[in-house]
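Shown here: the complex without one of its protein chains, the others still in place.
And now, chain A:
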Amino acid sequence: MGYRARLRVWRGDADSGELRDYEVDAEEGEVVLDLLHRLQATQCPDLAVRWNCKAGKCGSCSAEVNGRPRLTCMTRLSLFDTDETITVTPMRAFPVIKDLVCDVSYNYVKAREVPAFSPPEGLEPGEYRMQQRDVERSQEFRKCIECFLCQDTCHVIRDHSENKEAFSGPRFLMRVAELEMHPLDSHAEKGGDRPEEARGDHGLGLCNITKCCTEVCPEHIKITDNALIPLKERLADQRYDPLTMLFRRKRS
């Protein structure tokens, strides 16, 4: 059932670029990344595209397919009509390096700004005890493969790169939530305050829970419902509790 697929791929670099049309052989069961590879092998040997596992586990091959943020290795051709043109463009929220490869260093900068797990005092390796139901909440967030599609789609930064300074994006707000829910994290005992850091250092307030991040997550993590909203609620409990507010006002 092979056919000639129509592909429109963004080619270019940081300075300039354009959409170019190609026709490439397609076979049953293939995914968009297969077409990009065949394009590389037969027509465009210098086509830049990131990929690693080709099984949806590493989060390298992120791009936008017909405008939607997707892993190209998990986007089946059967989603499209055989005569439909499939348009592949680089993630819009990040600066292009070349073709489909963009500069995602923003994410690594933000990752470094979230204080790491703080191991509990007085427990030696091998002495950690946690119940399955208590680790499950954080485990959901640790399914994240760092494809950065949630970052790409988030309207706070997608077309507003000026917000990148103040906003860490759903991926790293979720990282804060994950650590906040870790049963043995001792950040708070050592004077830290993860919900407050989410607000002050990572721009939690800029998120207005439109759930776009959840929609594009290839791991189906409920980023908004299970990470961002609980973090906001925790913050509201702490920060906007009438009694605490009164104390805070008195102290200042």
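Everything that follows uses one rule, which is that a contact is a pair of C-beta atoms (placed from the backbone, for glycine too) under 8 Å apart; a residue touches a chain by one contact, two chains touch by 3 or more; residues count from 1.
Criterion: contacts and distances are computed from a predicted model.
Participant: The complex lacks one chain in this depiction; which UniProt name from "Cytochrome C", "Peptide/nickel transport system permease protein", "Succinate dehydrogenase / fumarate reductase flavoprotein subunit" or "ABC transporter ATP-binding protein" does that chain carry?
Facilitator: Its record in UniProt gives the absent chain the protein name "Succinate dehydrogenase / fumarate reductase flavoprotein subunit".
Participant: Just name the one of A:A41, A:I209 or A:A236 that touches the chain not displayed here.
Facilitator: From the options A:A41, A:I209 or A:A236, the contact with the absent chain belongs to A:A41.
Participant: Mind pulling the chain A residues that touch the left-out chain?
Facilitator: Interface residues of chain A facing the absent chain: 13, 27-31, 34, 40-42, 44-60, 74, 76, 97-99, 101, 104, 108, 111-112, 115-117, 119, 125-126, 128-132, 135, 138-139, 142-146, 179, 182, 185.
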